[in-house]
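Report on the following structure.
Up next is chain A:
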Amino acid sequence: SGGDSPTDSEGAIDNEIKIAMVLGEGGLGDLGFNDEAFEGLLKAAEDFGISYDYVEPKSVNDFEPQLRMFAESGEYDLVIAVGATQVDAVKLVASEFPDQRFSIIDVAVEGYDNIHSSSARNPEQHFLSGVLSGLVTLDDRLPYTNEENILAFAISIDAPIPREAAAGFMAGAKYVNPDVEIIYNFIGGYRDPEKAKEIALTAFDRGADIITHNAGASGLGVIEAARERGKYVIGTSRQSADVDYSLAVSVKKTEQMVYKEVESIVKGTWQAGSSVYGIADDVCDYDISGLKVEIPEDILEIVEDIKQEIIDGKLELPYKIEDVDEWAARNQYKK
Partner candidate 1 sequence: MELIKMTNISKYFHHVVALDGVDFYLNKGEILSLLGENGAGKTTLMKILYGMISPDSGEIYYKGQKVNFHRPLDAINMGIGMVHQHFMLVPAFTVLENIVAGAEPSKGIFLDIEKAREEVGELIRRFNFNISLDDKVERLSVGEQQRVEILKALYRKAEVLILDEPTAVLTPTEVDEIFVILDELRKEGCSIVIITHKLKETFAIADRISVLRDGKMIANNVDPKKLSENELSKMMVGREINLGVKRPAKNIGKVRLRVKNLVVKDGGRKKVDNVSFDLRDGEILGIAGVEGNGQTELIEALTGLRRPESMELELNGKKLEGDANTFLRNKIGHVPEDRLAMGLVKEMSVKKNLILGYHREEDFCKNIFLDEKNIEKYAEDLKAKYGIKASHIEDPISALSGGNQQKVVIARTFSRDPDVLIVAHPTRGVDVGAIEYIHGKLLELRDRGKAILLISADLDEVMTLSDRILVLYEGKIVRECQQGELSDVELGLLMTGGNLEMALGGEI
Partner candidate 2 sequence: MKDLKRKFAAGLGSFKLSFFALFFALLTGAIAIALSGYSPIETYKAIIVGSLGSKQGIILSLSSATPLIFTGLAFATAYKVKMINIGAEGQLYLGAMAGAVVGAYITGLPRLVHIPLTLLSGALVGGLIGILVVFLKVKFGASEIITTIMLNEIILLFTSYLSSGPLKPEDSVIPQTHVIQETAQLTRLAPRSQLSSAIFIAIAAAVLIHILIKKTPLGYEIQVTGLNRRAAETAGISITKMYLITFFLSGAIAGLCGSSLVMGVNRRFVEGISANYGYSGISVAALGAYNPLSIIFSATLFGILKSGAITLNRTTAVPIEFVDAIQAVVVAYVAAPRLIEAVLSLKNKIGLKKEKSLNRQQNLAEGEVIKDDGNI
């Protein structure tokens, strides 16, 4: 759809830069990844006075023609592809249009003269939340925790990126709480809050007191379950966080990755290649701003301490759920 830069309406165009965005499958309204990416574009448009167009693909087969449509028009300074699923399409279209610059978000692509990729170290998104949860579940100062040493993770779909995120969470929890049990379930979709809620309720009934998810709009069901049971939840989107029950938000600042892409175009520093971000780059983090749960200072200190360890490069996180136990056996937090 046509997006106006805010300056358009005032009649004075700050610059002629025009950005195109091909969102991930399913488009806007996922309360997660796509919405965040779009937010980054909006913010950049406001800050730099650029104009933009975007499309919302209905299926994976739409990426290629939509990327091509933008490239073909020759109007755009940059075409941003959102989501790892676009990788094949971007590579193909980029080779067809060597003069068109592309950025792809969420997956690393190398070896193309006209593609820059921004991606995150996925385990780092949830690692600090994992640490926080591992500590909180053992703590009786918070009103909604229980005796059990059990956490839960409602994973969106059974695919590598969501699994990597879950691995990060588990590693975090076990890093500070080696005996913790983590129940995890796959919801099977980004738009099935009913199923997600059921998974969350089941997990709570099995003794978990904190549940986390990375399932976009399905996460609404997880939050609802937490509210109903009076338990904690950690989501991935500030938009849908619940001030009373959200312990934190695990952020992977997709908006920031997008913003940086646009910024580099405006500043003329855009270069082909690949950037991988993490906690050290302030792209992955845990976020408790605006939430009401009062987490004891000593716990937050430990989390910050561990965050520093990562920034200092002292910890290499596991990418696979299967590797977490072995990793935790080797890595234990010592004060």
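Quick notes
Note that in this section a residue touches a chain if its C-beta (ideal position, glycine included) is under 8 Å from a C-beta of that chain, and two chains touch if they have at least 3 such contacts; residues count from 1.
Per the selection procedure, all candidates are chains of the complex that A comes from, given by their letters.
Note that the coordinates shown come from a computational prediction; the quantities given were computed from them, not determined experimentally.
Only one of 1 or 2 makes contact with chain A in this complex, and that is candidate 2. Across the interface of their complex, candidate 2 is touched by residues 1-2, 25, 53, 55-56, 58-62, 64-66, 68-70, 72, 84-85, 87-88, 96, 106-107, 157-161, 164 of chain A.
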